[in-house]
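Removed from the display is one protein chain of the complex; every other protein chain stays in position.
For clarity, chains are labelled A, B and C in written order, and residue numbers in each chain start from 1.
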Amino acid sequence: MSANVFERVQASFAQQQFMTTLGAMLVSVTPGTVEIAVPFRADLSQQNGFLHAGVITSILDSACGYAALSVASEKFNVLSVEFKVNLLSPAVGERFVARSQVKRAGKVLTVVAADAFAIRGTEEKLIATMLATIITTNATAPDS
Amino acid sequence: MSANVFERVQASFAQQQFMTTLGAMLVSVTPGTVEIAVPFRADLSQQNGFLHAGVITSILDSACGYAALSVASEKFNVLSVEFKVNLLSPAVGERFVARSQVKRAGKVLTVVAADAFAIRGTEEKLIATMLATIITTNATAPDS
Amino acid sequence: MSANVFERVQASFAQQQFMTTLGAMLVSVTPGTVEIAVPFRADLSQQNGFLHAGVITSILDSACGYAALSVASEKFNVLSVEFKVNLLSPAVGERFVARSQVKRAGKVLTVVAADAFAIRGTEEKLIATMLATIITTNATAPDS
Partner (left out) sequence: MSANVFERVQASFAQQQFMTTLGAMLVSVTPGTVEIAVPFRADLSQQNGFLHAGVITSILDSACGYAALSVASEKFNVLSVEFKVNLLSPAVGERFVARSQVKRAGKVLTVVAADAFAIRGTEEKLIATMLATIITTNATAPDS
């Protein structure tokens, strides 16, 4: 079950060229949860040398979308309708992970929450949190 | 006046290595408004070949932060507290622009709205909209 | 056209008992825009004597939902999927108005922006802004 879910998500993740550009990796998938990681790179930073909020948001967004996909029927696609992010602490670390969890899966809309953590050595620090709405569709464009 | 504002924002923008990685360009700055553009590149795409929502969000976020900076006192820094994005249409185009406008500038917090457009030939289409809260601080880390 | 739209919205508004409880009034409706007003009452206040954010949010939410209804096909119902509110200034005034405008109307989802103003004498002050996602449905429950 869970293996199939991982393969399905992995197949789509591999097609997200932007995830490759960021150096992001799909770490784990279970029905309703996804973890994505990205190591720090200077070319992903903002003006103070921290990871840019856009990078954290990108892995949070992908983690939310794939959590929705992990509970959707096989023939369906998912697209982000909207999300909100709170940036809680500067993104300082060697590596960053986004962990998502479905809050409610509906026929049309799925709501997903996700947290992002900065990792330094063995220490993890919560740095951001997202609340997202995902549409499950058999089309490739949102709301078409 | 406006020239100084452009220079101040440009100086910070040039230090955002992630903007360079995305190929993003600072197009214009006036007190309270900023425009940032990014041309399409396949390595910035999601699984359907559209620009990844994370890229659109990144230029919207930078456009909001710099709009807040453009109305802040010179010695201050800005950091994103939170933002919400609605993705309205698939990001299909040759080039994408984010245009921000300050809604309310406060001593501590500034609220900024921004729209993103996809450009194909001479046609512009609204594809996303952001509402963001920015903190103005003389520190380099949020809420420290 | 516009008259029909007003009547359709008015018919639903009159059934929202909570709007009556708040003393809220439907001021105007055009295709894509709605204005709702509420006079100040002490029993709607928070601990500092300002209008409670929940009241401002309630009229903003209704204004967004009805703006979506004003551009929907006649047999359809609308329900709020989610919204975000920024509270910009304390809600101090004799009367408060929420003005909404559709940003994008889709077959399933409509995105609406709205601003709330406090009115004192002839002066209007922007006090809050909302960005909302509304679902257009022929059912009475969201995403059922």
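By definition in this document, contacts are C-beta pairs under 8 Å (C-beta built on N, C-alpha and C of every residue); 3 or more make two chains touch, one makes a residue touch a chain.
Source: prediction; values computed, not measured.
Asker: Among C:T33, C:N86 or C:T136, choose the residue that contacts the chain missing from this document, as touch is defined above.
Answerer: From the options C:T33, C:N86 or C:T136, the contact with the absent chain belongs to C:N86.
Asker: Which listed residue (C:M25, C:A53 or C:L126) would be found touching the missing chain in the intact complex?
Answerer: C:A53
Asker: When the complex is taken as a whole, what residues of chain B touch the one chain not shown?
Answerer: These residues of chain B touch the chain that is not shown: 81-82, 84, 106-109, 111, 133, 135, 142-144.
Asker: State which residues belonging to chain A touch the missing partner chain.
Answerer: Spelled out for chain A, the touching residues are 84, 86, 88-89, 103-104, 106, 111, 113, 126, 129, 131, 133.
Asker: Determine and list the chain C residues touching the chain excluded from the picture.
Answerer: 12-13, 15-21, 42-48, 52-55, 57-59, 61-62, 77, 79-90, 140-144
Throughout what follows, only the chains that are shown with their structure count from here on.
Asker: Just how far, in Å, is the C-alpha centre of chain C from the one of chain A?
Answerer: 32
Asker: How far is the middle of chain B from the middle of chain C, if each middle is the mean of its Cα atoms, in Å?
Answerer: 28
Asker: Hey, what residues on chain C touch two or more of the other chains?
Answerer: 84, 106, 111, 133
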